[in-house]
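Handing you a structure now.
Here the complex is missing a single protein chain, while all its other protein chains stay put.
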Amino acid sequence: MNFELEPVSAAGARLVELAEKHAAEFAGTAGEYDRAGGFPFPHWAQLRAGGLLAASVPAQLGGLGVDSVQDLVVAVGRLARGDASIAIGAAMHLSAFWYFSRMPAAPAPMKLLLRRCARGRVVACVAISEPGTAIGWPRTTARPAEGGYRIDGRKTFCTNSPVATVFLSTVRIGDAEQLGFALVPRETAGVTVLDNWDALGMRGSGSNDVVFDGCPVPAGMVVPAGPLGQLPTAMLPFTMAGALLLVGAALGIAERAQELVAQPAAGRPVRPEVARLVAENEVDLAVGRAAVGRAAALLDDRLPAGPSGPQLHELMSQVQCVNVAVKRAAIAIVDRALTVSGGRGYLSSSPLSRLYRDVRAGPFMQPFSALDADEYIGRIRLGLEHT
Amino acid sequence: MNFELEPVSAAGARLVELAEKHAAEFAGTAGEYDRAGGFPFPHWAQLRAGGLLAASVPAQLGGLGVDSVQDLVVAVGRLARGDASIAIGAAMHLSAFWYFSRMPAAPAPMKLLLRRCARGRVVACVAISEPGTAIGWPRTTARPAEGGYRIDGRKTFCTNSPVATVFLSTVRIGDAEQLGFALVPRETAGVTVLDNWDALGMRGSGSNDVVFDGCPVPAGMVVPAGPLGQLPTAMLPFTMAGALLLVGAALGIAERAQELVAQPAAGRPVRPEVARLVAENEVDLAVGRAAVGRAAALLDDRLPAGPSGPQLHELMSQVQCVNVAVKRAAIAIVDRALTVSGGRGYLSSSPLSRLYRDVRAGPFMQPFSALDADEYIGRIRLGLEHT
Amino acid sequence: MNFELEPVSAAGARLVELAEKHAAEFAGTAGEYDRAGGFPFPHWAQLRAGGLLAASVPAQLGGLGVDSVQDLVVAVGRLARGDASIAIGAAMHLSAFWYFSRMPAAPAPMKLLLRRCARGRVVACVAISEPGTAIGWPRTTARPAEGGYRIDGRKTFCTNSPVATVFLSTVRIGDAEQLGFALVPRETAGVTVLDNWDALGMRGSGSNDVVFDGCPVPAGMVVPAGPLGQLPTAMLPFTMAGALLLVGAALGIAERAQELVAQPAAGRPVRPEVARLVAENEVDLAVGRAAVGRAAALLDDRLPAGPSGPQLHELMSQVQCVNVAVKRAAIAIVDRALTVSGGRGYLSSSPLSRLYRDVRAGPFMQPFSALDADEYIGRIRLGLEHT
Partner (left out) sequence: MNFELEPVSAAGARLVELAEKHAAEFAGTAGEYDRAGGFPFPHWAQLRAGGLLAASVPAQLGGLGVDSVQDLVVAVGRLARGDASIAIGAAMHLSAFWYFSRMPAAPAPMKLLLRRCARGRVVACVAISEPGTAIGWPRTTARPAEGGYRIDGRKTFCTNSPVATVFLSTVRIGDAEQLGFALVPRETAGVTVLDNWDALGMRGSGSNDVVFDGCPVPAGMVVPAGPLGQLPTAMLPFTMAGALLLVGAALGIAERAQELVAQPAAGRPVRPEVARLVAENEVDLAVGRAAVGRAAALLDDRLPAGPSGPQLHELMSQVQCVNVAVKRAAIAIVDRALTVSGGRGYLSSSPLSRLYRDVRAGPFMQPFSALDADEYIGRIRLGLEHT
């Protein structure tokens, strides 16, 4: 019997099939990109050509028409089994477009963006981290200028940046203590994508710094999102779906690690300690799948009703519970797989040594990192005001 | 928003409502029965009269007609919030009758049993543990005798025994290395229910020893179940549902503990360490609920198709993953609640001190105890033969 | 080979021998006092008569002349193997008298107290906890009155109170924001020792509430100890030794639990999971003994030099590291022992079920409880001011 997570819609089933195909294509060279620290441009070309990036674009606009967060999460998890760097890149893009396509009465430019996405012309980069400041307090500014705004600042951990066509960035609007989101097309004057991503893992994710130096953007491309410091309520559905898709990637990594070490014994004796570690991985996988599945189902079930701000925070808190638990579990699973490998997994030639580094990226991802999540969850549970 | 597990059928909703009503009735005196170590006979009378014990009996036979394991699990969890001892007793009975009512073409005596159950005349006790031997190797014997069998042996941890009307017991049949199940009515000659249950927790569960001294039972009441030592395939649906219902009780205890310490701050300052522990409990609760819900949904989804033996073991392994994880999590949740209580929870006057003892019973329950579960899960995953 | 902690001085060796003798005497009836929740007055009579309570009193004043904290810690651990309730009571008294006997140029009344202690006439009760307030913010007041002070307030968790002859209590002095310590003899007018100790564990410790209702004490018996809210520097040696002695009790409980389940296999087959749990207990015991031993050696080594305030806090932080780690480990050890017992340990007739409840008291003990210790350690390490 198969106990992995499954898509819930027909469109989702097509998406997941596509993700599995890509995962198989990418798995063979994931190690090479990892070792060289290079960005898998050919793989992104395949993703763009194959339609996966248009998952959430409505069918009438040329996309796959996937509405369900669960379908997206499952697809990201399948991708991560082949190449986790690509999976988190896809997750960033997919969550942005899932959000865009949910916008009621989307204005014409958004429809255009969706159509272009359906033709594989768009890759979104979520650029919300900055060195030395928290997520709700960007130092990147959007100052009123002729015809709209002028964006200045520097973003970090910009996954996908080598192929991104548009940057979805947090900004501080004008002189007010106002948070906002800006859409900055890559071709905008003043945009520089650095080539400085060199990290422990997720080495093929192209998570470079991006510099905005007086980038002019039209007024409609900067959206105010409430006071600084707060997770903006209007963006919560985007951030919770985005967070959950990244959890899906962690789960996919863990599933791959277990697959590598838990092959049928086929007559060979199995040491009790090996069997125990395999069993503990099964426990964590069963629970992790359930947790991801339930959180996705909650979003699919409750977001359409248009929850209030406090309700959105309660939903987000559930997503964060799963975020904390499943990323922790995924790290533990890969670690046990390494132990079971008995030293072989520690060699660079083993995919386990890559998975071990990739999976550790999870708890740094926003919102919320391991330093923040418990505080948020605790505040929501104890009815303290939301931050 | 409410994120607790919910029943999935209308019949289940009625059952859960009933369970919540009983939980409220029992909560007030659970501490007294605990302290005195007495058995809550009046509460069992209420259960019998109210219809909860007939949950799985088909409506046409007078019961509530609940088919779904998830509905039963949710009901047991609700009961456990009020009194965990009663909840595990109800779980034992409910899993037995869920199994009985699933039997295709149930023979007349079984229909009679179901009807009597619907009238509150029956309480089943699952008597499968014995001192000094593993669950698949009972020393209790069923020897052929005039008109059927004669049962001799001693069972331990017989939850519900003070009110049980019938004992569902594992036996060793004849001189063969054959495992079997025997139904022994309480009024059978030679049945003695001891009054020796005195334990750390679950003190109101009446988990006494029961002695069978030459008890005559008709042939039809002893069912062979395969070779000794093995978890009999035919009984797997019963044992997996039974195990999951007990996990539901653990979850209910944990939910109650969190409720006791995670009250809205209401303006009071909250220490960061308190908020963190409350948050970690939220994480474990969210994941635990998801795990229990998914395992129950798997059973509801896949058992009707009549899985093969190996498939049943794979399902059982999923249940065991949840069994391991959620009982561990429930213990951790109650422990954190105790820490949050700052010493007050350690006093006998606090329900937390009872929950702390009750919840620790979980990992001893069969199948499988904490000493056995990982071995089983590992063997199934690695394709070793089932034991 | 024996790897348990050993005394470091000849006087300590005599003390430890005495502790082992008492542990053997008390072990048999510890369960009875636990069950009844009674206070073991006869055992305290034995302790007073045997000289153990005079451990730190200088030999020339009639005591055993034990200077070393390590010797005291080892003795408390040995006692805890027999009866943990008595061990924590002894720890409270011993730490107070270790502190008294270190006082340079002790005034005449103190010498008298030490002499009386040597004759078994004194039992000290450390009364520093109050309901609803933190340890540095007592609500109990010492107001100037004729001939000294008048003490009013209520203390809780007053271990030893049934036999205590003197209460060492934290007070708030006058109207100033001043913390102080008061010595209140039991026979003082207005002292009431309640009989309200009824808890999950440590049931024989007599940790009742004590009420001071206008108790007159002479001026010399109230010692100012710095501003409210702070752990007074002058008292740090007392509080760190006291904390470490209680850790010694936790270690002794853990040693006893392991002894109960890790008997030589003597030819019987041992399940791998049982061997693993026993091994994990060995790991925790080896490390726990080392940690307790090193912390005690640090105190014995560095306190005589008269460290500065900040240095005392650094030493205290090391003690707290051990406090956190070893109490956690002790709880884990008893828990594993319970698992190994396979259900038998869960019965009230098993000493394990008592150890499981007793050992959980550790993290509530001050200074610092599990809610406070990490905050303190973190502040010291990061060079934040001491609180």
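Miscellaneous remarks
We call the chains A, B and C, going by the order they appear; numbering starts again at 1 in every chain.
FYI, contacts are C-beta pairs under 8 Å (C-beta built on N, C-alpha and C of every residue); 3 or more make two chains touch, one makes a residue touch a chain.
The model shown is predicted, which means the values in this text are computed figures rather than measured ones.
Contacts of the undisplayed chain with the visible chains, over the whole complex, involve A, B, C. When the missing chain is restored to the complex, the residue among B:Lys155, B:Arg276 or B:His313 that touches it is B:Arg276.
Checked against the hidden chain, the listed residues C:Ser56, C:Ser317, C:Ser341 or C:Gln366 yield one contact partner: C:Ser317.
Where chain B meets the omitted chain, the residues involved are 272-273, 276.
One chain is missing from the display, and on chain A it is touched by residues 129, 131, 157, 198-201, 271-274, 338-340, 342-344, 346-349, 353, 356-357, 360-361, 363-364, 369-372, 374-375. The set of chain C residues touching the chain not shown comprises 1, 3, 262-266, 270, 272, 274-276, 278-280, 282-287, 289-291, 293-295, 298, 302, 307, 311, 314-315, 317-318, 321-322, 324-326, 373-379, 381-384.
By our rule, only the chains that are shown with their structure count from here on.
A rotation of 180 degrees, rounded to a multiple of 5, brings the CA atoms of chain B into register with those of chain C. Centroids of chain B and chain C (each the mean of its C-alpha atoms) stand 41 Å apart.
Mean C-alpha positions place chain A and chain C at a centre distance of 51 Å.
Each of residues 272-273 in chain C touches at least two other chains.
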